[in-house]
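Before anything else, here's the structure in question.
Missing here: one protein chain of the complex. Every other protein chain is in place.
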Amino acid sequence: MSHYLAKRTARVLFTVYLVATFTFGMIRLLPGGPLTTLRVKLARQGMDPDQINAYIENYQNIRPDATLLEQYQSYMLSVAGGDLGRSISLDEPVANVLAEAVPWTVFVVVVSTVLMFAFAVLFGAMMAYWEGSRFDQALTGVSIVSASVPFYVLALLLVYFLGYQYQILPTGGTTGLAVEKELSVPFVMSALEHAILPVASFTVTGMGVQALAMRGNSIQVLGEDYVRVARLRGLADRRIATRYVGRNAILPMYTGFLLLLGFNLGGTIILERIFSYPGLGFYMFKALKARDYPLMMGTFLVITVALVVGAYVADLTYSKVDPRISSGGSNEAY
Amino acid sequence: MSDPLLRLSDVEVHFEKEQSLWDFYQDPDVVHAVDGVSLDIEENDVLALVGESGCGKTTLGKTAIGLQQPTSGSVEFRGQDIWEAKAGRGDVSFEEIRQSLQIIHQDPGSSLNPNQRLVEILSEPLRHVHPDMDSAERRERIFSLLERVGMSPAADFGDRYPHQLSGGEKQRVALCRALLMNPDVILADEAISALDVSLRVEMMDLMLDLQDVFDTTYVFISHDLSNARYFTEHGDGRIGVMYLGELVELGTAEELIEDPRHPYTNVLRWATPELSLDATEAVDPPMRKIDIPDPVNPPSGCRFHTRCPEAREACKQGTPAREPVDGNGQEVACFREQPEHAYWESAPLED
Amino acid sequence: STTSNNDTDSEDSDGSGDGSDGTDDSSGSVTVQDKTLVGATNEGVPKNMHYNPHNTQKYAAWSGEMVFDKFAQYHFGKGEFILYALDDWQVESTSATLTIREDLTWHNGDDVTSQDLATQFKIGKKTGDSLWDFTDSVEATGDKTVELSFSEETNPTIVKHTLAPMRVDTKHSVYKKYLDKEASAVQSFSYDENVQGTGPFKFTGDADKQQVTLKRFADHPDADNVNFEEYQYVHMPDNPQMHAGLLGGKLDVAMSLFTPPKVVANMPDAVNEARVPAKWGYGLVPNHDDPVMGKREVRQALMHVINRDQVRDNAGPRTKSTPKVPCGIAVDDQERWLGDEMDTYETYGQAETQSKKAASLLESVGYTKENGKWKDENGDVISIPIKQFAGWGDWVTASQTIADQLSSFGFDASVTTVPTGQMWGQITDGDFRLATAFWLPGGPRSAFPFYPLRHQVKLTTWQRGHNYPEGEIEVPARKGSGTTSMNPASKVEKIPTATDESAAQDLVRQAAWHNNQDLPMLSLLEKREQSFVTEDEWDVPDDGDSKYKVKWPCHWLPRQGNLQAK
Amino acid sequence: MTASHSSTATSAVDASDTILELRNASVTYDDGESYVLDDVSIDIERNEIIGIVGESGSGKSMLASALLDAIPDPGLLSGEVSYYPEGGDRVDVLDLDAASLKELRWEEISMVFQGAMSSFNPTMKVRGHFEETLDAHDADRKAGMARAGELLEDLYLDPERVLDSYPHELSGGMQQRALIALSLVLEPDVLVMDEPTAALDLLMQRSILVLLEKLQEKYDLTMVFITHDLPLVASLADRLAVMYAFELVEVGPTEEILGHASHPYTRALLNATPNLDAPLEEMEAIEGSSPAPINVPEGCSFRPRCPLADESCRVDAPEHSEVVDDHTVACHYWEESAEEIPLNYAPDGGTPDSVDTDGGTPAGVDAAGGAPDGVDADGDDGGERR
Partner (left out) sequence: MKPTEADSQVGGVDWSSSNAAATDLSRMDRYRDLYQERVYKPALVAWSDWRTRFGLLIVGFYVVIALIAALGLYPSPETNQAPRYLLPLENMNYVLGTTATGTDLLALLVHATPEMMLMITSGAIWATGVAVVLGTVAGFKGGTTDRVLMAIADFVMAIPGLPLIMILAIAFTPENPLVLGVLITLNYWAGLGRSIRSQVLTIREQNYVEASRTMGTPTHRIIRKDIIPNLMPYVTVNFVTAARYVIFASVGLYFLGVLPIGAENWGITMYLAYSTAGALYTIEAAHWLIAPMLAILFLSLGLILLGQGMDRVFNPRVRTRLAGESESTAGSEEEDSNASTEIL
């Protein structure tokens, strides 16, 4: 008990280690060596089969002859050193590819998740406040419907209507074509513009469930004595709404928030493909299709580490957020 | 019978407190819930434990009926160490001991599974005691007992869920459940505190009434001296006064109320409201502090010395043992009972 | 990339080039407009692509079409080559002499010399270029001429088909250091900067995750034909995105873009569609070791049952065509190679299900039909699971159609999809009864029947996974009655060395006949590549013009002055 | 006013010094279907401690909430609630606009609820509660906090430690005392306490009661103390009001109620309450249970459990009759009750007599409808002597 922080940290590292091992093993299990896709591609370009074979034999980038153990060892060692290997399909260090992709994915996922929560908290609280009213009923209905729409369905609809039919918003890439990649107003504006649809897909579809949860929590908190007492004490409605109802109703959603981040992180595989948004999910899918082991492992690992670290932070901060939780033992986020 | 029904010898129960996330390098806090309690409980006895909240009544009670393993000391049931039996080293099977020691909880709401009907709840003990009883016979027994505790028509009550009962009825069901085990000891942990004032007497009467029928011993926990008095006087038993994990005074209700020897007993007596008009005058509490000290670091010496109006320097040093007073049943742990003690020489505590 | 990567109809970047003979016809300079021709690429994130063609993995083949000039262009309409980066090629039976286009320069201004070409060939030798299947040596004989000597007599058509798609892309000064290194060295090289190309547009480093933009190269011999500044390729990994781009006017051109008919019909009028045969297409490969599929009669029966035109209409009527006779020769080339004899070939019913014929064939091998189900000699229902490359949408449709046709005929047919990588291994290992596979190997040179015929018999792509028997095979005689026996493999192998056209034709006919009778593979559909050019802002040939019959119009037309900014 | 003054019960009769007045207050739920407070009228005198006693669910909390016009939704309060500030004009509480109501609450009348644990925001330190209350009422923070510190010290708490704790870090008794301090921080005149000690053990309850008494003295408070524990409040209150089934059945000075309880329910309650003095044999439970709001019996609501009940109790709801000055009871047979239901203890240490003197006051004096069975009270109440 006394070395809790150290223990907790060690556990995070161990989990990452396990996941890396698992990932490595899992991906090795995949049939079809990494060069199959290349083979198909060359064959379809009309390249002569002999030539393809010669080509692939020459392609020394990969050492399929190394034993699994050797591959594993070298992989783990280099991962520990921050080197995720070299992508086969992109012929570039995986770390570089991901370094460029991560910010965009993180941007989209964090923004959408935060927005999702912000709106959900707002709407949920409002529904709870006017519980039973028309407004509540309507919004509850909307929430339920929004919860039954998979985000990719909404994404497709958005692409069709806003991206294609009315051409209001762009549906490909992270920024406009002509925009310089530097921190400038046009760049930021363009990045935001390109993120609107992906973010909206996550936010709108994820909001319903969260709003209903918030509504439930708020109703419960609204029934608490301390809210009633606060009213009697003459506190302003706004303070009651934020400091009393909001704060206490959001608490149970806190760990869910981080889980949701992880969930959305995984969801980018579909999302980024629909929007051709070159982030983690985009590369993950590419790598999967191309059997690009290093890239795949790298992406997988990055997503996992993001998740584990998120949970770790949740764990360490939860007791700060909720003063009632004083011990780390029983209320860990994960 | 040479061995008492239950014998607690020098029982200690300590809990390690779960630690806060941020104090890394400290030893865990240890709560001294029960410290050095020795006690014999006889067949068909009634023992009431009184004391303020957190003083270890529940812990001691649970230890006595083998629900809580003591950190040190032993608990014997008819001469058989319970925990030895549990480990399989006893002459009597643990199973038997287990069934002989039952409990009724304070909160009638939480002591009944909300998803079961009364018949189901009450079938459970019969299943243990009479494994081969058929369900019709079980129902018959359950119904007759329900009627016996005043819940009729029993068939109607039997089909109810706990939430369809009033608090008093729930408590009766809990009592029935314990009784159907045909136990030798029932620990009634604040079994009446949650009931409305007007129902308490009724419940206590019922319990005592059934004691005669079922031949059980009650360990009755309460923070209210007047309830303890009522129960023990009717049941012909004793009251034990607990303070911070220790049993500081033991005696019949009459002895404790008429002649409280321990200053803490006197405090309890003060705290117990009376209806007589001359008692309506509020008197300052006969103690120096209101709040009970932290059981994590119980005070040295006599644990009551931090609040005791009679405390003197000597009370900080040694711990008084519980000793008989005047040859009768009353026992008390206070230096003031020993005329020769250094207490009388030392300076009163002031703060 | 994505689905489209595996979507057989979506991409096919093979280029065959050709030096225009009509270069330099207008020497006057043009007014260059500050316009950008916008196309698309689905290859990969442009920023990660590069311009070393020997490093195939990430070679930017699509934009490479504009950065490098092809030796010659194959015109599918006329069936002939148009020289482009070469001024001349003299192909003899044992040698060939190539003359580089006179005023062709690298993007840094250096002339393209015979040394460059020689280096290119030599590096190609290291990396296994198929030119070296028949080539013995390469020699720069003059400043602009290179001579190839062949190891044996070689059919000139094969030589030309091998040479035409090559591009002038290997500058000696850049690549010479790889001449004496392992192939892997050059295969992992990529330009840091200063890409040395020869085409009318040059790469100046303007590439990011979403696009690559090429700049007009004013010193190109055909620079006067190009009156716009920039050629941009936007990264669109998904076909539907490109469709949307064309529908919404965001794209000016698109090459090799499979587009469903309903989408084409919705295209604005300004979009011109061009279709050229891909010499590639959907077929089925039977496992000849299989007790059922090993029977010629069963294969023939299947072919009779399959209604090819219906399959085509389901899988894409605009973009597929069906061979009149299944015989291992591409649809458009059958007439030319088989002539009148074609009538004697078994058609197996191009647009119908010939149930009767199929039934009698099956009965002839002892199969019987009971309760609408065909059963083998043991009385077991014959099941025909079709293994299918996962994710190839139109192929799935084709297979499903065939499965339904076979099922309603009385087989127990079904479709199972297998991921590409796994499928590859399963065909190679012969782990299938009937599997989808391309019956034409693809690329313009597949117009020369040697390639598809060899593909079907030897299935080298899958290491003979279909277990087609080696050695003599008995088939009905081509003319008259009786049977003839032949070794199809060796027959096919003779084709490239037949230097005389009619000798080649005879060999082809023998092999094709055998193929038609014994069906080593089932030749079912041939793909038509679609590409698109828009005319609202660009001067382009009219819809349907034969100028479009090249691969690819959007790359060829600008060079010819046929695609200019309005 | 201290407990010792309370013996001058007459002072309470001085109607001019009423501070809070409840007239015909009713609270209904379910669109008037269920009455959870049924036509209750009571005056609360300045500087007195009045104890309101009744079993669980009898409507005590409703009464307390009604005093502040703070009935939890969706309850409806009807009737009249008046507040008479020191030297000011009558304030009609139910008529106030939001701003004045906000001022009235906590600045004039404040309240301590059942269960301190749930009255504090669990995610805020105790100090925050004090500060925001001061801010909300535009009070001076510094002075206010100083007062808070003093109040906490009065309640035997260490102000610094308590203020800097989260609620869950305090024991139940400490929380309850902190809550009392919080309710007094704006120097209200009236403190309404709804079972402020129910969740605590007896020792702490008694201790808090002693402290409350001191506070009342120090700050000149009027206190309304609600509890189900009659013996507990008996030591504190000047007057007692007994509730049964959403109505007040008996109101009077503490010693009157203890000594000369006139309502059968009150008497039964006294008999059922275990205490140190009562002889054990005679402790008796009250048979049956109290009614739910939806099915309160017609007529007298205690009738089904009452040994004295007869037909008239079924028909007529009894009005309040005056037993002596300031001691009223709602029973048709209050004169007989003492005889029929003897008390099983000696409330007065064995000299219960003083009642006789003014026991003769005719019943129904201020019961408007007049009790038809209003009989002479002579010689009716001696039965409680033992």
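First chain written, first letter: the chains are A, B, C and D, and each begins at residue 1.
Quick note on the criterion: contacts are C-beta pairs under 8 Å (C-beta built on N, C-alpha and C of every residue); 3 or more make two chains touch, one makes a residue touch a chain.
Predicted, not measured: the structure shown is a model, and the values here were computed from it.
Chemist: Among B:D184, B:E274, B:E310 or B:E337, which one is in touch with the chain left out?
Modeler: Of all options in B:D184, B:E274, B:E310 or B:E337, contact with the hidden chain holds for B:D184.
Chemist: Going by the contact rule already stated, which one of C:Q115, C:N314 or C:S383 would touch the omitted chain in the full complex?
Modeler: Among C:Q115, C:N314 or C:S383, only C:N314 touches the chain that is not shown.
Chemist: Hey, which of B:Q102, B:S222 or B:T252 is the one touching the hidden chain?
Modeler: The single option touching the absent chain is B:Q102.
Chemist: Out of A:M76, A:V142, A:L259 or A:V321, which is the one that touches the chain we can't see?
Modeler: Touches the omitted chain: A:L259.
Chemist: For the chain that's not shown, point to the residue among B:S38, B:S166 or B:S346 touching it.
Modeler: B:S166
Chemist: For subunit C, enumerate the residues touching the unshown chain of the complex.
Modeler: Answer for subunit C: residues 3, 6-7, 239-240, 243-244, 247, 259-260, 262-263, 265-266, 310, 313-316, 388, 390-391, 393-394, 396-397, 400-401, 404-405, 407-408, 415-419, 422 touch the chain left out.
Chemist: Would you write out the residues of subunit B that touch the absent chain, in ascending order?
Modeler: Touch with the absent chain occurs at residues 65, 67, 95-103, 105, 107, 110-116, 124-125, 128-130, 135-137, 139-141, 143-145, 147-148, 152-155, 158, 160-169, 174, 177-178, 181-184, 209-210, 212-215.
Chemist: If the missing chain were put back, which residues of subunit A would it touch?
Modeler: 11, 15-16, 18-19, 22, 26-27, 29-31, 144-145, 147-150, 152-153, 156, 159-160, 164, 209, 212-213, 215-217, 219-220, 223, 256, 259, 262-263, 265-267, 269-270, 273, 284-285, 288, 296, 299-300, 303-304, 307-308, 311, 330-331, 334
The rule is short, and it goes like this: only the chains that are shown with their structure count from here on.
Chemist: Would you kindly tell me how far, in whole Å, the mean C-alpha position of subunit C lies from that of subunit B?
Modeler: Roughly 91 Å, centre to centre.
Chemist: Between subunit A and subunit D, tell me the centre distance in angstrom, where each centre is the average of that chain's C-alpha atoms.
Modeler: Chain centroid spacing, subunit A to subunit D, equals 58 Å.
Chemist: If a residue has to touch 2 or more other chains to count, which residues of subunit B qualify?
Modeler: Counting only residues that touch two or more other chains, subunit B contributes none.
Chemist: Counting only residues that touch at least 2 other chains, which ones in subunit A make the list?
Modeler: Nothing qualifies.
Chemist: Taking the complex as given, what residues does subunit D use to touch subunit A?
Modeler: 68, 70, 72, 102-103, 105-106, 110-111, 113-115, 118-124, 132-133, 136-137, 166, 168, 182
Chemist: Okay, in this complex, where on subunit B does subunit D touch?
Modeler: 52-54, 166, 168, 196-202, 204-205, 223-227, 229-230, 233-234, 257, 267-285, 289-292
Chemist: Enumerate the contact residues on subunit C facing subunit A in the complex.
Modeler: 1-2, 5-6, 8, 12-14, 44-45, 48, 55-58, 61, 126-130, 133, 182-184, 187-188, 190, 208-211, 232, 234-238, 241, 244, 247-248, 279-280, 419-425, 438, 441-446, 460-461
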